[in-house]
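Excluded from the complex is one protein chain; the other protein chains are retained at their positions.
For chain A:
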């Protein structure tokens, strides 16, 4: 409920992007400059490989003694090599074998890696352990050494070498597919498909493969590039098949004659380098296009700030009753006409909080209640000035102890946060750092805020842990966050929040993630601490029960505005705004339980009833 605002605009564009992604990745790649260049280049290479026989009439393997190391001429447009073979023909036919060799590697690697990754990731169990172990083993093998050994045993076959390299590099696919599949395997929609009776093969094809498809394509382009380089490397060392023209063997020949004719080296080197670069660029472009939806939106500079017009709407405001009048102290926080907005890519501002005014006094628990997207959390965050990126206060003022927080500098805010204004989050677990002990996370802020020595801070932390009802403070102090339950973690965060005796506490759905019985205990704790420290509390919640339990006054929010505000008892007894009334109507607590299911009436009873009705008429 507290995720970043579901802004209407971006949600739609993202959805459109996703849809267009399905229509054509290809078309989008054409719009990506580097992707376009890479694709054109690769298309040329492939075309020239296919049409080698048409482009040149020379035989790539025909040696001619007159033409040894010949320079460029009409007969040999790019010259001839040390055996008098035509360089252009060898380059063109070579691309055939280089690409085909890379293709062999790719197919072998993909077939082995993707299949085993899918099986291991989806079915798990023993195949998972065995295949992960094998993948680790294969990755640990020194690839080049294995290829050399294979050549020694199996002979100089380029196809075999590339096939073996495919096996060696298959873990790259395996690990990728395995990781994505095991992430998807436990998604609820996969469970739902299982319950619908879909076969495993169908679930994999339909639900799993769509997720891993994109990374596989990207990885394929990368691996083809690597395969071309490895193949060239093998042949450069003279380990290839001498009967087959290829870029690597040309490189070898060119290197041997580097002083006699340096251009011999240039052509194959260019071909290898450019092809590899093109493949990498293509892979990058594909990744950019496929993953663009995950936010590369450009943000406008903060200098160009659009103005926001705030329209006032009538707020139903109830006067304080005797109860709140008596209990509350001096004014702590006064928010006037607050507006919070998010900068959009086109320079406009989407406001999520509008015209919000509220006052929190010392000793008061002020509830902010509303449904998701009502702006209650945004209001709370703007008090702390902890709005997510792109969000800012665009209008109004937030006065706290005579200072306008809306205009305060970041340094002034840092001095206030934690010390004067504390915060309790919704998700206790994600707000504790998993890599530090709970103790150190409590002690550190106290040393900074209160200037205590380490020993004093430790003593106070233990005291606080005991105060918030943790049964064994010493053990919790040395524990890591994952070793305690959610309820305990929330108690720890509450201890941390009150550690510096704040005047104002912002609690953002502090009990939403907790079980009901734990929630009751945490509410009790909050009430006790609040009266003990006479803090002002802003309590954000969507639960009317929590408001009834803890709050003195409450403001009901909808669409970023407060629609009704007043003492809790008044609002619960006589809600006036239609929206507040509709919320109260949706509450289930007071409804009747359903009657136990009656036995299906037999024909007899139906007949009897009909007779009865007839008789009564």
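We take it that a residue touches a chain if its C-beta (ideal position, glycine included) is under 8 Å from a C-beta of that chain, and two chains touch if they have at least 3 such contacts; residues count from 1.
Simple rule for what comes next: contacts and distances are computed from a predicted model.
In the listed set "Methane monooxygenase component A beta chain", "ABC transporter ATP-binding protein", "Cytochrome c-type biogenesis protein CcsB" or "Phosphate transport system permease protein", the entry agreeing with the UniProt name of the missing subunit chain is "ABC transporter ATP-binding protein". The chain omitted from view is touched by exactly one of A:58, A:278, A:406 or A:547, namely A:547. If you put the hidden chain back, the residue from A:27, A:71, A:206 or A:407 that touches it is A:206. Chain A residues in contact with the hidden partner, per the touch definition given at the top, are 11-12, 14-15, 18-19, 22, 187-189, 191-200, 202, 206-207, 210-211, 371-372, 486, 515-520, 523-524, 542-549, 568-569, 572, 582-589, 591-597, 599-600.
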